[in-house]
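Just one protein chain is left out here, and the rest sit where they should.
Order of writing sets the labels: A, B and C. Residues in every chain begin at 1.
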Amino acid sequence: MANNLRIAVIGTGRMGTDHIKRLTHRIAGADVTGVVDIDAGRARSAAVLAGDQAKIWDDPHAALASGEYDAFVLTTPGMLHYDVLMDALGRRLPVFCEKPLTADGPTAREIVDAEAEIGRRLIQVGFMRRFDAGYRRLRAFFEDGSLGAPLMLHCRHRNPDPPPNFTDALMIYDSVVHEMDGVRYFTGEEITEISVRRGRTTTGGDGKLSDPQQVLMRTESDVLVDVEIFVNALFGYQVHTEAVFERGIVDIGNDEGAYIRSAGRWGGEVTPGFEQRFAAAFDAEFQGWVNRLRAGAAPDGPSAWDGYAAAVCCEAGVAAQQTGAATAVYLGDKPALYRA
Amino acid sequence: MANNLRIAVIGTGRMGTDHIKRLTHRIAGADVTGVVDIDAGRARSAAVLAGDQAKIWDDPHAALASGEYDAFVLTTPGMLHYDVLMDALGRRLPVFCEKPLTADGPTAREIVDAEAEIGRRLIQVGFMRRFDAGYRRLRAFFEDGSLGAPLMLHCRHRNPDPPPNFTDALMIYDSVVHEMDGVRYFTGEEITEISVRRGRTTTGGDGKLSDPQQVLMRTESDVLVDVEIFVNALFGYQVHTEAVFERGIVDIGNDEGAYIRSAGRWGGEVTPGFEQRFAAAFDAEFQGWVNRLRAGAAPDGPSAWDGYAAAVCCEAGVAAQQTGAATAVYLGDKPALYRA
Amino acid sequence: MANNLRIAVIGTGRMGTDHIKRLTHRIAGADVTGVVDIDAGRARSAAVLAGDQAKIWDDPHAALASGEYDAFVLTTPGMLHYDVLMDALGRRLPVFCEKPLTADGPTAREIVDAEAEIGRRLIQVGFMRRFDAGYRRLRAFFEDGSLGAPLMLHCRHRNPDPPPNFTDALMIYDSVVHEMDGVRYFTGEEITEISVRRGRTTTGGDGKLSDPQQVLMRTESDVLVDVEIFVNALFGYQVHTEAVFERGIVDIGNDEGAYIRSAGRWGGEVTPGFEQRFAAAFDAEFQGWVNRLRAGAAPDGPSAWDGYAAAVCCEAGVAAQQTGAATAVYLGDKPALYRA
Partner (left out) sequence: MANNLRIAVIGTGRMGTDHIKRLTHRIAGADVTGVVDIDAGRARSAAVLAGDQAKIWDDPHAALASGEYDAFVLTTPGMLHYDVLMDALGRRLPVFCEKPLTADGPTAREIVDAEAEIGRRLIQVGFMRRFDAGYRRLRAFFEDGSLGAPLMLHCRHRNPDPPPNFTDALMIYDSVVHEMDGVRYFTGEEITEISVRRGRTTTGGDGKLSDPQQVLMRTESDVLVDVEIFVNALFGYQVHTEAVFERGIVDIGNDEGAYIRSAGRWGGEVTPGFEQRFAAAFDAEFQGWVNRLRAGAAPDGPSAWDGYAAAVCCEAGVAAQQTGAATAVYLGDKPALYRA
């Protein structure tokens, strides 16, 4: 195998440090040799996590310009992504970009257009669920047609505990965005329409959210989608998807693990959070990305187009929340680079 | 125990003969001593099923007037129910009435008002799911509050094969009506609003139905309900309900029975139809009704009010199918007789 | 249907009163018109349960001789069975006999021989599990050969709480006897050899039992059977059977019912005891027996031979417990009456 990939991680918050640990301890063929953060203390801590071999930077553009890195992992807040991605595209440097691609649809579209202009994929967006074994198995049923055409998708996204200052809009941008990407991944179609239903609100939260909500979507071929988004689901984390095909039904995300009968109950332990639920998916996502780059190939995970589509869907979702009306989703032309 | 109840079954089609067999072979304390059908041959066959001790009538009113019966089971088509029920109410005779209560909301309301005027329950409506062990267990969570307030209900109603000449409207009247009653049973609330979403239609049917559809409802306390109604679900029958509470989730109607690993698959056999799925519920429904009447008590199963509410909900559901808009449900005042 | 069967219940302890309630409230076509108990108070209470229409007897032989009953249900302790059964056989009266058939193998053999001499089945023995839907489904795999020949049976029999003064021998006679009958029912073969392994004993019991134990059996065609018998299984009741065939595996008795996610656990509620687990089987057992007798047919449930075989197997099981050695089971010739 070629030498290990030299990677700089830009942003050393929670996601950034998680990825540094992953790349250092669980991913073959990559070394974190650079960390970038304007907070010098945080950057130093991150460098230690990388085995003390990482150079510290406070300016991502300097790191990009240095020539010392084969690839970048971008985990700063979304509003900082645009400049870094544009700089990286200009230098033809590959970037693994955590969602969101950028702060909004129009800037995301600019990234898409810039990459399409280059004519080669450099960006991969961090929709890790696409690397989950269940997601892959379910998608195969959409692709092989063995159960006939898809008709409906029922999605559950339950979180035990939202971050502080969570808002209705963030329920779309942070949580439902994964379901939106899942719908696009499974069906291979774009989402065309979104509406949101609000009902009784749990007393289990802080009272500022309308929680749970139901997000209704429709795809190009009229597959109907309903999403329950519930971010104060006190029993534990759950992501569950049920696909209805003409000749069968497929569920993924069912409860698994050790099965216990005790104290009058049978069953098992609920997965506490997304870190546990998607641990293997995160690893597979990064290993696949590293393997592609080491082999000299372009990344084949979620693309800038996927990030852009998610941004537009989220904006439509928030509009639907606010207006109560079904909201259309318009993406415009899809550049050839992103057609299969 | 008192002597066996003498029962006349009015209508000897599929449901009627099923109930004759049930009452004769599986229910304690009741004898089918009369059968009523305008089709003499069918009536004779039905009398044989009842052990050759049943008198044959062609006019339900004559049977009602005869004084030979303690109770009646009404299984004729719905448009014939009104006259029989009114006659029975006038004579203070108990009737087990298969759904629908009558042909439409206004006549159903007349039945309600007539029974309320009498001030004593005489009618029980055949919503058999309320006697299913799973339904009872789920309702208990709504009643005991152990998981907090209910927030959402996700319902699946999948049939392998619709009757000939099935229509979109019958999807509501014959199938979704059970979900409507279930929502009312679980929550103890009325349904306030209904809308219907149509999407991609299966190629597995005859092409005349929009199948599957999604029916969205809301209850008095704003519990959100979504129902998938799919009547050409080729894999088998399935009725599944998932209730979302503040502190937990409860599912009923999961696949059960022998668990098999063979030919590369694990799992079991899908229940073929509602007769198998709800066999025990039908028996419990009738045994409970017979036991109440033998003990001299009024029936305590689904009431005329429940039948009336179902009629109004169905009419709203069909209107929602036709208009595509959310449709309000108005029931008017609930007589004291039906308040717990 | 013919008139209701007139039944006298002999013995009004727990099983007797359960059966009186069942016959009175849940079984079509039968009336409990007699109760027999030497304890007059208990008999009176039982008569009330039967709806106050049952005549009270203190001597079973007087009831048998009275000519007032079409059939008998025998639920006295086992050592009292022999005389009643012999009397009933002499009078050609049908008896539903709760297990054990008689107090021991030799007297059970006498019953078998007496009935065989008559040449007509009059006795049905109360192995209710044969009427459980799971048991029936599993047996069908043995009969239809769709998964090839059976190779092994793994049985679990877990009780939450043994009766007071339970003994190692009673673990065989009261609990494992059901597994022995199950093995015979599923395979259609006799058991040929039994041994027992004792290991670590739970501290959850009273310390007098060796609990759990493992009972190993072998059938005529060398199907290997292992039974875990655990009578202080504090989490709840469980009867589970796993059959290994050449081309597949079938499990029955898996946990079922409402599925709950709360407080960090997923799953459901363990069935508390055999009354709940086998409620439907008890009903089906009695309804089937009543229907056969009303139709003038001989009973087709577990036979005197099945009761005899169980007695011999239990005796071998207890011997195996005591000696620690594999113990052969000899039944002698099977009369033609009991061959398929």
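Observations on the model:
Keep this in mind: a contact is a pair of C-beta atoms (placed from the backbone, for glycine too) under 8 Å apart; a residue touches a chain by one contact, two chains touch by 3 or more.
Being a predicted model, the structure only gives us computed values, none of them experimental.
Within the full complex, the residue among C:V95, C:V112, C:V231 or C:I249 touching the omitted chain is C:I249. Across A:L209, A:I249 or A:L293, the single residue that touches the chain missing here is A:I249. Of C:V223, C:A258 or C:A281, it is C:V223 that touches the chain left out of the display. Against the chain not shown here, subunit A presents residues 1-2, 4, 23-31, 50-53, 133-134, 137-138, 141, 147, 247-252, 254, 256-263, 280, 287, 291.
Remark: the residues of subunit C touching the chain excluded from display are 148-152, 154, 158, 197, 199-204, 212, 214, 216, 218, 221-224, 226, 228, 230, 232-235, 238, 244, 246-249.
Within subunit B, the residues in touch with the undisplayed chain are 235-236, 238, 255, 259-270, 272.
Going forward, only the chains that are shown with their structure count from here on.
Among the chains, the centre nearest to the mean of all shown protein C-alpha atoms is found for B. Two copies of one sequence, subunit A and subunit C, touch each other mainly through matching residues, since over half of the numbers at the interface are common to both.
Centroid analysis (C-alpha atoms only) places A farthest from subunit B. When the CA atoms of subunit A are superposed on subunit B, the rotation angle comes to 180 degrees, reported as a multiple of 5. Subunit B and subunit C have Cα centroids lying 37 Å from one another.
Averaged C-alpha coordinates put the centre of subunit A at 45 Å from the centre of subunit B.
Distance from the subunit A centre to the subunit C centre is 58 Å, each centre being the mean of its Cα atoms. For subunit C, the set of residues that touch two or more other chains comprises 259-263.
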